[in-house]
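Complex shown without one protein chain; remaining protein chains in place.
Up next, subunit A:
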Amino acid sequence: MDPFLLEALVNGILLGGVFALPALGLNLVFGVVDVVWLCYAELVMVGMYAVWFLFTQLGWPLPLAFATCLPIVSLLGIALHYLVVRPLLSSPPINQVLATGGVLFLLQGAMTLVFRTEFRSLGVDMPPMEVGEIFVSGTKLAAFCAALVGAAILWAFLKYTYVGTAIRAIARDREVMPLMGVDPQRIYLIASAVGGALAGLAACLLVVQLDVHPFVGLSFGPITFMICVMGGLGNMLGGFLAAFLMGIIVSVGGFWGTTEFSYVVAFGFFIVTMFARPRGLFAR
């Protein structure tokens, strides 16, 4: 195989790992609360600013800045649920979308006011590694591994804990949950906190690869939504697999053309998928 194509393929898989986290978070919240957080990429953006600020402005060690970013964005998720989503739970879906969409612009505006529109960079990079014939970015590889660890922890949480099992149950049958001794409102809150923490982890992994600016969410937000819809909204495993598929399409598409072209291919693939399998690639 052409080593450059192989490299593009490997990069696609690495990219897929990073797409997978926000896709999991978005699917988790949608599956449990039944509300799409349209501002999900902007939660990630705020987390990226948090890491940048703590590391470059306050001089914190990077691991400490990462460790602080998770609870910050998790709290943001809780606040979003309490202040915006919960009052609208019985409203028509369009109102919920408009409200979380409003939060998207609010967060973009707020960050513009505080940090202006300059591109901010952490200025850290890990040396590339040579594996056989190809070069792999050390930063991307580390981010990928961290994403897999995050996904594995989430899986274990959902599989083995009482709350995790209730989260998987509530996605199918909300009304019966009180009979199990489960307060749905509490599960919504926990899912929002976990969804926020996943956005925080995604922020840590993206801030080492991308410069932060108030509109950085646009560079991975739309593709995250596309991944979720392709995997089947609320289907965590489907979203996880679709993230890798999209990562590979974007990366290999970029190998044959430009980055812009790769997004055209990705969105084209998405549209065809939606015609062929409107309920997602992995719908049963």
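The criterion applied here is as follows: a residue touches a chain if its C-beta (ideal position, glycine included) is under 8 Å from a C-beta of that chain, and two chains touch if they have at least 3 such contacts; residues count from 1.
Note that in this section contacts and distances are computed from a predicted model.
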item	value
Among "Phosphoenolpyruvate synthase", "ABC transporter ATP-binding protein", "Cytochrome c-type biogenesis protein CcmE" or "Small RNA 2'-O-methyltransferase", UniProt-listed name of the chain not shown	"ABC transporter ATP-binding protein"
Touching residue (missing chain; options A:V176, A:V264 or A:A283)	A:V176
Omitted-chain contact residue, chosen from A:T56, A:S121 or A:T165	A:T165
Interface residues of subunit A (partner: the chain not displayed)	162, 165-166, 168-169, 172-173, 175-184
